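A short worksheet on the structure shown next.
A single protein chain has been removed from this complex, and every other one stays in its place.
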Amino acid sequence: MKVLGGLGIVGLVVLLVWLTWSCFPLGELPPWEEATAAWGSKNAVAAIVLGARLWDTLFEVLVYALAIAGVALAAGSLGTKAVLPPLPETPLLHLAVALLLGPIGVFGLYVAVSGHLGPGGGFPAGALVGSGLLLLALARGTRGLTPGWAGGAWETGKFAVTGAILLLGLGVLVLGARGEPVLVGLNVLIALEVALGAWVVLREFAHVRGEM
Amino acid sequence: MEAQGALALAIGLVGLGLWTVLVRRNLVWKLLGLNVAGGGAILFLVALAHREKAGPALEGVPGPHVDPLPQALVLTAIVIHFAVLALALVYVIFLSERRHTQDVRKLEETCPTRWPES
Amino acid sequence: MPYAVAGILTYLVLGVVGFVVRPGWLLGLLAVAAGAATLALWAPGFPPGLLLGETWGVAVGGDRVALVFWALALVLHLAVVLHERHRTGPFHPLLTLLVGTSLACAVSQDIFNFYVVLELVSLISFILVSYESEPKAVWASLKYLVLATAGMTFYLLGLGIVYVRTGTLGLALMAERVTQGDPVLVAGVGLLVAGLAAKSGLFVLGLWLPSAHGYAPTGVSAILSGLVVKLGVLGLARLAEVFPIEGLVLALGVVTGLGGLVYALWEWDIKLFLAHHTVSQLGYVLVGLGLGGEAAWGAVLYAAAHGLFKGLLFLSAGQAIYEVGERDLDRLRGKLSLPCALALAVGTWAIVGLPPLGGFVAKAVLADHSTAGWLAVLVVLSLGTAASFARLLPHFRSAGRGTRSRGFLLLELALLTMGVWGLVTFPGARDVGEWLKSLIVVAAGYGLHRLVHRQRVQLPALTLDRSFVLLLLGTLALVAVGLASWVLL
Partner (left out) sequence: MGTLVLCGLAGALAVFALTRRRLLLGVIGVGAHSLALAGVYLFLSAPDVALAEASIGFGLVTFIFLLALRRSGRLVVAAVECFPLLYQEGDRPAGLEWEILARLGDRLHREVHVLWVCRGDVSGALASGEAELAAGGFLVRSDPGLRLSRPVVPTRLVEVAVGPGRRVVLAHPCCEALAQSGDLRCEEPEELARALCSGEACRAVLDLLTFRELGLKGAWPEENCAIRVLEDPLAYRFAVALDAAEVHQALEELLAELEDRGVLADLVRRYLG
């Protein structure tokens, strides 16, 4: 069976090489200045993601939100919960995290807000902030970080943000709202959603104690 | 030249990832392979959008530009890959806990596709 | 177009709101009402166009195919909501989002939009299949996940190739730019077809389907088999409008139909049995699509009818398992309650294609517009279906009154309505010869059942590794068939 599969992979690779080789030279590109002008953006990719193809992006936001819901659901059914113990208590780590967290947050916000002017956008910004939160969690332990906050509260907040994104999308797609504020608003909301989602996922992964 | 190099890498990554899914029996390895293969497909799209000596599709960058559409698509695809992977990993943790194994063959034994005949 | 978009967004917003406030099954009712209202607003259809009118906008279009899928989705959703009223937690929000995304899929005319929407659909399906946290269901879901993700990798690769060759993602514009006799494009489309086939569980590319549908919770099985698998087939139908892929679709159809049938003939677990039949009926749909023209319309009708009766069959099978506590066909015999046995009987009646229910009409339209050779294939598939469903005959004798489910009633009514509508609209369906033919096929199927029902054949299990290898080889074979038919024509 494995030999057959190996042959299949070799065949696919050969096929792909032939396909790409015959694709050259690549064709001319359509101009994109119109799109950026229409959406008040300097970054063509942002204009497409948040403007022309917002329809796709809405579903992408839902994919992300639902994956997190699925993770929480499956992890919740495991039942046995144990808290991720913090890494060894070293003052150096605490200091490093405390020093790093502020800049990470500010950088994330910058990446989100300026996503339509240059490289950046809501998704990377949210992921950056989410990773920063994880560093914090590793240094202080998850329980120390969220005293009294039930896991459900985070998820509810995340779905509220997702709903807000969908409503903003309704405004753009059906009512025809557009322009720079829409892009910034979408980017910031998406960043918030992704950061919250990343936090929920990492929390669930940190809490579930699996067995080999 | 750059695009060709990146395309070669992309195809190689797809092949390598699928090969890992094929030969490894541990589910986490399989997911790592899928991750790499998905990354290859993404690189494939980005490399096809590239043109000789082209700069990013930003206003104020002179000269020829790359195609922004595939890049926009790829942003979506990256997030989708992450989402699916997270879900898959939590299922692997679930199965490790309930079935005490991450080995595909053992999982197939404990969960037969066919119902035992009476 | 704005109505359709607004309807889909309402559906999605309702689903998301359901995660925050948890109104239970009322959420589903609300969503179905909103969907029905928007469907009425755009009902005759709208021409394909780009959302927002942008250069790179997403193409959507509402034709009669989209109309049929919307209607099917709303009816199935309503039936499952009525049947699964007791569920709390995120079940109804997830279901609402699943159906809302399927609505978006039905109007999509853009190959990347198709990718995103299908990923969302299958993501929700993974969650719903493993909703009850049964290790068996989780494993089935994980298999589904691995195979579907691998398939979608091929889809992305094919998408890159097609985009480079045509410079667009929208199907309408693509149709203008397709240059006949471009082998690269043919191979790229082959990869797209492979990805869709893996996603919709066609033999031999997506062998995850039987276990995922067999072990999912009842209502989820009904939606998955009735609606979700057909979205991939819908993608194939959309591609077939632009590219000459009839050969591929026909080949897939024959393999899928026969493969599903063979597995169904020797399956004794009632839900797995129905799941294998979903595969074989997909083959039926694909053959119709491959024939093109009015036969493709018949295939779309059959997909809708199949959605209704397979939904009914899965709901009643789930009810039967719940009542008796057994999954084995032999052990369920004579123990079912009256509504359950009745639903099983009506579903069987429809699936074997006896008049005047929905299944018969679609089969008649299909038979009317196919050539003699392909008609033979369709008859073989019908014969096999009748032969395997003959095993359900003893189950129609009920053992008591039991509780009624409004979901059953709704689906039975929908099947009858569809049948009557078909009899009024299609002259072919009123033909006495057609009625006789379908009776003969069912009788012959029963005879075949008497012949084979004592054999117990152990077929190779559909393991993950095996399915993955078959996915790789099947993809290659699809591309090869595509290239070969290009060379020959």
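Think of it as A, B and C in the order they're written, each chain with its own count starting at 1.
Simple rule for what comes next: a residue touches a chain if its C-beta (ideal position, glycine included) is under 8 Å from a C-beta of that chain, and two chains touch if they have at least 3 such contacts.
Treat the numbers as computed from the prediction; the structure is a model and nothing was measured.
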item	value
Neighbouring shown chains of the undisplayed chain, as defined at the top	A, B
Candidate in contact with the missing chain, chosen from A:39, A:59, A:123 or A:159	A:123
Residues from subunit A at the interface with the omitted partner, ascending	43, 45-46, 82, 84-85, 111, 118-121, 123-125, 127-128, 130-131, 134, 198, 201-202, 205-206, 208-212
Touching residues (missing chain, whole complex) on subunit B	1-3, 5-6, 8-9, 12-13, 16-17, 19-20, 26, 28-29, 32-33, 35-36, 39, 42-43, 46-47, 49-50, 54-57, 65-66, 71, 74-75, 78-79, 81-82, 85-86, 89-90, 92-93, 96-97, 102
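Here is the rule we go by: only the chains that are shown with their structure count from here on.
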item	value
Mean-CA-position distance for subunit C and subunit A (Å)	32
Length of the line joining the C-alpha centres of subunit A and subunit B, rounded to whole Å	16
Intercentroid distance (Cα basis), subunit C paired with subunit B, Å	27
Touching two or more other chains - residues of subunit A	2, 5, 9, 12, 16, 20, 23, 26, 48, 53, 56, 60, 63, 66-67, 70, 74, 77
Touching two or more other chains - residues of subunit B	14, 18, 22, 44, 48, 69, 72-73, 76, 80, 83-84, 87, 91, 94
Partner subunit C, residues of subunit A touching it in the complex	1-2, 4-5, 8-9, 11-12, 15-16, 18-20, 22-23, 26-27, 30, 34-35, 38, 48, 51-56, 58-60, 62-63, 65-67, 69-70, 73-74, 77, 155-156, 159-160, 162-163, 166-167, 169-170, 172-174
Subunit B residues within the subunit A interface of the complex	3-4, 7-8, 11-12, 14-15, 18-19, 22-23, 44, 48, 51, 56-60, 65-69, 71-73, 75-76, 78-80, 82-84, 86-87, 89-91, 93-94, 96-97, 100-102
Complex contact set, residues of subunit B against subunit C	14, 17-18, 21-22, 27, 30-31, 34, 37-38, 40-42, 44-45, 48, 69-70, 72-73, 76-77, 80-81, 83-84, 87-88, 91-92, 94-95, 98-99, 104-105, 107-108, 110-115, 117-118
